[in-house]
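Just dropping this structure here.
Complex shown without one protein chain; remaining protein chains in place.
And now, subunit A:
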Amino acid sequence: MSNVAKRQTSTLDKVLRIALYVCLLGMAAVYLAPFLVMLLTSLKDVEEIRSGTLLSLPSSLNFDAWSKAWSGACTGSQCEGMAPYFFNSFQIVIPAVAISTLLGALNGYVISHWKFKGSDVFFAALLVGCFIPFQVILLPMARTLGWLGIANTTTGLVMVHVVYGVAFTTLFFRNFYQSIPVELVKAARLDGAGFFTIFYRIILPVSTPIIVVTVIWQFTQIWNDFLFGVAFSGFDTQPVTVALNNLVNTSFGGKEYNVDMAAAIIAALPTLVVYILAGKYFVRGLTAGAVKG
């Protein structure tokens, strides 16, 4: 059996492969370095930061900066740390994600399975919504919130995020529902099910992949939002991103880089957790078809 084909690996191949890995590791290091610096800095005390280099390890694990960032640091005139704003953010994000996802699912369901005269135009108009820059809607939205009497409230901010997010969520759900055979809905209609029954009993149960995608997308978008937060939130409804900005810009005496870094990590933590826990479902959901057979 001397004619069994062997994979030919020349020295050149090996060298190229090693070079590739070195490149990849290098890139990974470049992207991870800022986070590493943040983490290291947050664990040092101010003295150590001044004397050491960016990448030097802390001499001892010191969580003082973290507890200060969480509950003691000053954000403007108040000194309650990030904690209240962290919960503010959740109060904005959870309803905004839930409502925009649900509306997106309903819109997608209608556009792909209950076509009406002009539904294609409706969808095209929604798509335009994906490309409208944040800045453009700031002033009109401020007026609208004023009229509705929900300026500077959490409700108002939730509404802004829902309105802005629905274009994206609809797009996600429409593309997914497009792959659900129309016969499925026809069969259910003949069986006597109505619009909402079909949605609830037939469509939603197969939508898990796209719900995961949409929730992750909306969660990170809304959590990371700064502009809407700064523009439309009230004094005590500010989201965590705005609080972080205030915290970093408020200084009595020396700059506490360790507290700044800890606060920044706290602000980023929920999105990090979401990505680590559900990131693989994100990719899977984006590429999933709805129904086989």
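Just so it is clear, a contact is a pair of C-beta atoms (placed from the backbone, for glycine too) under 8 Å apart; a residue touches a chain by one contact, two chains touch by 3 or more; residues count from 1.
Throughout what follows, contacts and distances are computed from a predicted model.
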| item | value |
| --- | --- |
| Complex member absent from the view - protein name from UniProt, among "Pyrroloquinoline quinone biosynthesis peptide chaperone PqqD", "Cytochrome c domain-containing protein", "Carbon-monoxide dehydrogenase large subunit" or "Sn-glycerol-3-phosphate ABC transporter ATP-binding protein UgpC" | "Sn-glycerol-3-phosphate ABC transporter ATP-binding protein UgpC" |
| Per the touch definition above, residue among A:Leu103, A:Leu138, A:Val163 or A:Val206 touching the missing chain | A:Val206 |
| Omitted-chain contact residue, chosen from A:Arg17, A:Lys186, A:Lys255 or A:Lys280 | A:Lys186 |
| Chain not shown, touching residues in subunit A | 181, 183-184, 186-193, 197, 201-202, 205-206, 291-293 |
